[in-house]
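Note that one protein chain of the assembly has been removed; the remaining protein chains are unaltered in position.
Moving on, here comes chain A:
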Amino acid sequence: MHKSECIAMLLAGGEGRRLGVLTKDLAKPAVHFGGKYRIIDFTLSNCVNSGIDTVGVLTQYQPLVLNRYLGIGSPWGLDRRGGGMHVLPPYVRSKGGTWYKGTANAIYQNMGFIEGYDPEYVLIISGDHIYKMDYDELLESHKRNRADATIAVITVPWAEASRFGILSVDEDDRVVEFAEKPKQPNSNLASMGVYIFSWKVLKEALIRDEATQGSSNDFGKDIIPTLLEDGARLFTHRFDGYWKDVGTIDSLWEANMDLLEDEPALNLNDRSWRIYSVNPNMPAHYLSPTSSVQSSLINEGCVVEGTVNRSVLFQCVTVGEGSFIEDSVIMPNAKIGKNARIVRAIVGDGAFVGDGCVIGSADAAEIAVVGSGDRIEAEAKLEEAKS
């Protein structure tokens, strides 16, 4: 049997309902981000860069695109003998099987997988967040505190604290109170949804939670509060880098725009902490003599003949002559015709925007969205977000 000190369980079943037309065929972790990546690339790369070589990826909602993307984990160096990456969808047992009822239930249903590696510790992460984090530091602090569970936390503005799971701690960073989305927060330390558990403790908690009537089988709502009530050693580990939940159109757009800062808080160019992804293997991009590109990110395979300003272009996007793109995110394989105007918009992958179209505007309240694979015929105007 292969023994791992710490293995990761990555929750990747998120539906991403609030991303609307961008997640109609795919799970949230598979949503495109940053000109080249999908959201899940960040957590997978964090695992590899932190020295974790065994990752179970729990999939549920719309898994086809995600499964195909993940393959056997080679792009992240996770096609390993012994450990490596394993996709874990819900499965049928002799006594029937069920859909994953909640985050904790998803882990409960895969206890056999975890036991197969006989780990001391289990890292629970989700494929919904953009951040770069060394999980080894989290593990070290977990060991140092002789903790049962360690929760990664980030300081959020007080005004936004009621949107998160909020933790109050004592002077040793031991958790004294946990409140899920409190109306009157007592602290501004928010849970990042990144946990390390000592496996013995988690296993027991999962079994108990499963037997509890009326539990929602959720880490934030059930497992953590119960452990806290029982006096378990729960500690926080502070993280002060860039962390973003890109669960809405606005936050997805904002997180992409964040990358265009002069010194972005999320540095994609750090060669000691590369973000790996499935490489499209396309030729270098071509900027024609009529192009003008400023303050933007452009990926391989693009052909730009127009003007691109403060925007992110994924692989194989074409922008026709005379077109103007500003403050926008154009996802892979989107084709933009000539003399189109796209401002404050997200254009989904494989979408087609015909000649002379106008998408979004600088003073619109909402980000305009063209859904994946949609065709916007020539001269059309789309200035409000599609529902």
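Odds and ends about this structure:
In this section, a contact is a pair of C-beta atoms (placed from the backbone, for glycine too) under 8 Å apart; a residue touches a chain by one contact, two chains touch by 3 or more; residues count from 1.
Here, contacts and distances are computed from a predicted model.
Its record in UniProt calls the unshown chain "Glucose-1-phosphate adenylyltransferase subunit GlgD", which is the match among "Pyruvate dehydrogenase E1 component subunit alpha", "ABC transporter ATP-binding protein", "Glucose-1-phosphate adenylyltransferase subunit GlgD" or "Thiazole synthase". Interface note: of A:M111, A:L268, A:A364 or A:A380, the residue touching the hidden chain in the full complex is A:L268.
Of the candidate positions A:W99, A:W158 or A:Y286, contact with the hidden chain is made by A:Y286. Listed residues A:G35, A:G247 or A:G371: the one in touch with the omitted chain is A:G35.
Think of the hidden chain as still there; on chain A it touches residues 34-36, 74-75, 262, 268-269, 274-277, 279, 281-300, 303, 308, 312-314.
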